[in-house]
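If you scroll down you'll find the structure; I have some questions about it.
Missing here is one protein chain; the remaining ones are kept as they sit in the complex.
Then we have subunit A:
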Amino acid sequence: MDYIIEGFIEAFNLLISFDIELYRIIILSLVVSFTATIISTIIAVPIGILMGIKEFPLKRVAIRVIYTMMSLPPVIVGLLVFLFISRRGPLGILGIVYTPAAMIVAQTILITPIIIGLVYNATKEKGTDIQALGKTLGASKSQRLVLLVKELRMNIFTGIIAGYGRGISEVGAVMLVGGNIKGHTRVMTTTIAMLQSMGEYSIAIALGIVLLTISFILNSILYYYQQGDLSEY
């Protein structure tokens, strides 16, 4: 029990003393996941909305593929991305293996289906009614699209937060494509996994506290907006 308490005390000391290595890891984690979430949002929101309001051949198959991809094992994604970007891979020429760029690619692949799936579900549920209403009130196509996004904004936001949560908390994909290189591609989750195997718990606990705090903040933001949205409704 003592080593756990000592680990916590040391972890707080590291956080309070603004340990450079610790904060470098935290910042890289945030930057990688934030960038991946932004790219995923740009790709996923339009796709999710289009899938919700448009009919096209093989739509059912596409939906099943998206649902399957929502629970993709990160190590599989990491392995596939690695095979593509490794020196011998078809995209090896890019030279991004073991860089933060590779980690962003892997996380984008993990996050995008989650946002598509959640936006698609919301659009399927309310999209037809909203589109029909816009039409009956004389809204143009672009006005109807704006109306749809405005009406679904809470669902879109929930999807983005869920995607970010998935990105920042996964370990397998970033470990495989980033290599957990000190000062270069080391992020919170890969560091925790490494330190646990080495029996060094203080930094691992400190990073665990930061991860939990981020999760708490994200959920608090979501809760705040959900409450605000209800009162605004």
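As a convention for this text, a residue touches a chain if its C-beta (ideal position, glycine included) is under 8 Å from a C-beta of that chain, and two chains touch if they have at least 3 such contacts; residues count from 1.
One rule holds for everything that comes next: contacts and distances are computed from a predicted model.
Per the UniProt record, the chain missing from the shown structure is "ATP-binding cassette domain-containing protein", taken from the list "Phosphotransferase family protein", "Regulator of cell morphogenesis and NO signaling", "Isoquinoline 1-oxidoreductase alpha subunit" or "ATP-binding cassette domain-containing protein". Of the candidate positions A:Ile4, A:Ile27, A:Ile42 or A:Leu137, contact with the hidden chain is made by A:Leu137. With the whole complex as reference, residues 126, 129-130, 132-133, 135-140, 143, 147, 150-151, 229-233 of subunit A touch the missing chain.
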